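Let me begin by presenting the structure, written as structure tokens, before commenting on it.
Only a portion of the chains appears, each positioned as in the full assembly.
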């Protein structure tokens, strides 16, 4: 290995070091690409500039899934003149059998550098560092073992789901199952992007939103209940015995955003018609309080990053739908298809769903996709007179 | 099967099937969990309606893992977790076991292998990071390095559970893209307009796409040396770098003209308050690899003030909301300046349209 003095400074300290990982991997495997990448990264640290540029590599029949990188300083550091990433769709919920992971590692080490990001921000397994001419064979082997490429470009992107029913008492629907089925439906749109821009789906089992879906996906599927919070009065009492009345008032009653909780008989009473399903009280007292029995999902739309209207949080479009069986999932898919069609028809180039809705108008959007307007969609009715209507 | 080498068909299978990776206790109690507890930092205890118990031990990873590192994780999982493991949406690794006795040995094993255990409850979870110089084509800084340097400093916060609430930190290696909202965000900020590489541009660039990408319509087509090119209205341009994402000839990156900015009070969850966008509270910090100490210092100032002032369950932004931004700047020692006043599309909605004021 060439000297990498700046990177080496990232080897010390208690947090596991990606530099150490890289170095050990490079030393063991002797892959020149790894050495080259380290040299280039060191050079970036020295000069405070990046040196990759994009390109186009895909596998047969697909138009996306590989993030292509060619070095801009290949004359200087030729060993990493290519350094492509293969995005692989992870299992919903990110649960693995060790066998599966080992197999993945073996295949990847065979064709690529052996560097893997678990996981990308969108939820992909990112296999980082492969040459263009090895991509197809690597993919073929992966695909035979059940793996498929994830999204990139102007199409459907890889989904992500929270632990949900697998390990969480708050889950209001089966995030993993829905994620799997929905993404199977959209698999063509993942592989062959042809929309205005990217489209993301994320699945969180409840409004805690452990996948950050509201801020980061075009449709956020959030677990929701419609009836009353389930309360186990004995467990409430037990909680108060352990934690005290002061804590009950300060940390539960007083923190309910709509003051829907009041003290009653040494325990609490919840005015469920005023509960906004924020999750707070359930989070503090999970043994005593649980989501209601009539469970399903809320759909928020339009979440995205900064380009170009500024960061946009998704907003409530469908406050509640059942999500119990295949049919419910199919209905969701129909709606999503409808929405994507509308967006693809009405959107501009590089415009995300949220931007299109804002530009064209919520009313037009709702009309376009056949949804009913509801007060749940807004924090308040319009405060300016600029609307047109005929009577 | 037309070609002899290809004896199979590509299966467009989508996500890897999730059922295979579920621990048997998970499978059995799927959808039937009753509650959770935090036995100690880094450990979750989930109890099912059936009475089954599942312990989760959570460890930190560099995210940019090597196969060797992953194989180590697999070894640990085989020994202590029946051959199953999972990752969190924030790049932590989790080992699941119904067996309470395995918890401590598992923790010891992880720590001995340099994998810190923590990240549960009211804690600093690992910083969500992006690609940076390692792989992206538009970054103005690194990501993995920033995360590593900061997590080294924040490791006590990761291992403990003594913050008012969870602290979610994010980084972003260009000014616009992949990091999400966090209680604290560390984001690069360019400080001058792109220099246009006219040579390159005429060859590789789809001009209308670049023109359309600019949020403030600062780019116009022009002709340079007889070739179609672009010109930037430097008065309008606010150095966002969006055009560089559309075409690398819009050279925005520069070792000196890129600084760091710190943003706070973002929030994704709906708990108590609504999800919130983060606000700018410091900028002009040097882009100083390999350890960006100036950035770390500001982050720690903020965390210290929050840890001291926040009430139980108050996320960072909720703490600020309660005490007011004026107090936030006083408690953190940061300085409010005119650039922190919004001047973009919804600027007006952030003005103090009232006589409400604290002295």
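Order of writing sets the labels: A and B. Residues in every chain begin at 1.
Simple rule for what comes next: a residue touches a chain if its C-beta (ideal position, glycine included) is under 8 Å from a C-beta of that chain, and two chains touch if they have at least 3 such contacts.
Quantities reported herein were computed from a predicted structural model and do not represent experimental measurements.
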{"item": "Total copies per chain kind in the whole complex, with one of each drawn here", "value": "A x2, B x2"}
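The criterion applied here is as follows: only the chains that are shown with their structure count from here on.
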{"item": "Rounded Å distance, chain A centre to chain B centre (Cα mean)", "value": "12"}
{"item": "Chain A contact footprint on chain B (complex, rising order)", "value": "6, 8, 10-18, 20-23, 26, 30-31, 33-36, 46, 54, 56, 60-71, 73-74, 77-78, 83-89, 91, 93, 96, 114-116, 128, 130, 132-142, 144-145, 148-149, 151-152, 155, 175-181, 209, 212-215, 242, 245, 248, 253-255, 258, 266, 268-273, 275, 277, 287, 289-291, 311-313, 344-346"}
{"item": "In the complex with chain B, residue positions of chain A that touch it", "value": "6-7, 9-10, 12-19, 21-22, 24-25, 28, 37, 41, 44-45, 47-54, 59-61, 67, 69, 83, 85, 88-102, 105-106, 108-109, 114-119, 121, 123, 128, 140, 143-144, 146-148, 158-160, 162-163, 165-169, 171, 174, 176-177, 179-180, 183-184, 186-188, 190-191, 207-212, 214-216, 222, 250-251, 255-257, 277-280, 283-284, 286-287, 290, 305-311, 313, 348-350"}
